[in-house]
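A single protein chain has been removed from this complex, and every other one stays in its place.
Coming up: subunit A.
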Amino acid sequence: MTNHAALTDLIIKMADDELILGHRNSEWTGLGPVMEEDIAFSSMAQDKIGHAWALYRTLHEDLGGEDPDRFAFMRPEKAFKCAHLTEMPNGEYDFSLMRHFLFDHAETVRYESLQESSFEPFRLLSKKVKGELKYHTLHANAWIMQLSTAGEESYIRMQAALNHSIALAAGVFEPSAEHEATLIADKVYPGEAVLYQRWLDRIYPVLVKASLNMPDISAITPVYGGRQGFHTEYLQPLLTEMGEVFNLDTEARW
């Protein structure tokens, strides 16, 4: 079997991204730009939490990890491995939407690659979330098109959001110094560098269609650190809020 520590590391990275971004996106509930979009965005935020739960459960059941709820809500900030992209405050809808677009395409190429993973729970999960991710990226693409062609202010905002998020989004593909080679050798997944290229191939045509200018990808420095437990000032307040009810009584039965 694949190196236990390597698999655990990859699962925690993926799950924490889903949990944190799911919570961030759910902060739009009740505040979305129009009612239908409010419902759509909230429902996709729930999907993310669902993906996180499935991954935490895999950790618990297949790799002898902790109970999913305790693992999600009781860890210190340092133990989280989410990318900085997911931690950032929501800002305006342009940023939140651009983050959703960039992240969900990244998520899609990742889960697609897991269809051939040597780790069976990954294969099952990727099959399960396929339809959801297809819908998420359809939604994201439609909005990117809509807002980038909706007038000057709208276009400028979308371009600014892209310029602001691209290095953060590239940080999602931070490879693990310790485990990357093992995971690739064991055919768990093709590795971050491959996913990064596939992701670029996926987002580029949409951005071109929306007439947005892709920032020079060779000139950007991906924002790394999250995978190693170094986080922005925004994560701890979010974790405190997320765990507020759970931590009132950690032994409570729900």
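One rule holds for everything that comes next: contacts are C-beta pairs under 8 Å (C-beta built on N, C-alpha and C of every residue); 3 or more make two chains touch, one makes a residue touch a chain; residues count from 1.
Note that contacts and distances are computed from a predicted model.
This complex has a chain not shown, and the name its UniProt record holds, of "NADH-quinone oxidoreductase subunit M", "1,2-phenylacetyl-CoA epoxidase subunit B", "Carbon-monoxide dehydrogenase large subunit" or "4Fe-4S ferredoxin", is "1,2-phenylacetyl-CoA epoxidase subunit B". Note that of A:Met145, A:Ala160, A:Leu200 or A:Ile220, the residue touching the chain absent from this view is A:Met145.
Summarising the interface, subunit A meets the missing chain with residues 27, 31, 34, 36-37, 39-40, 43, 135, 138-139, 142-143, 145-146, 150-151.
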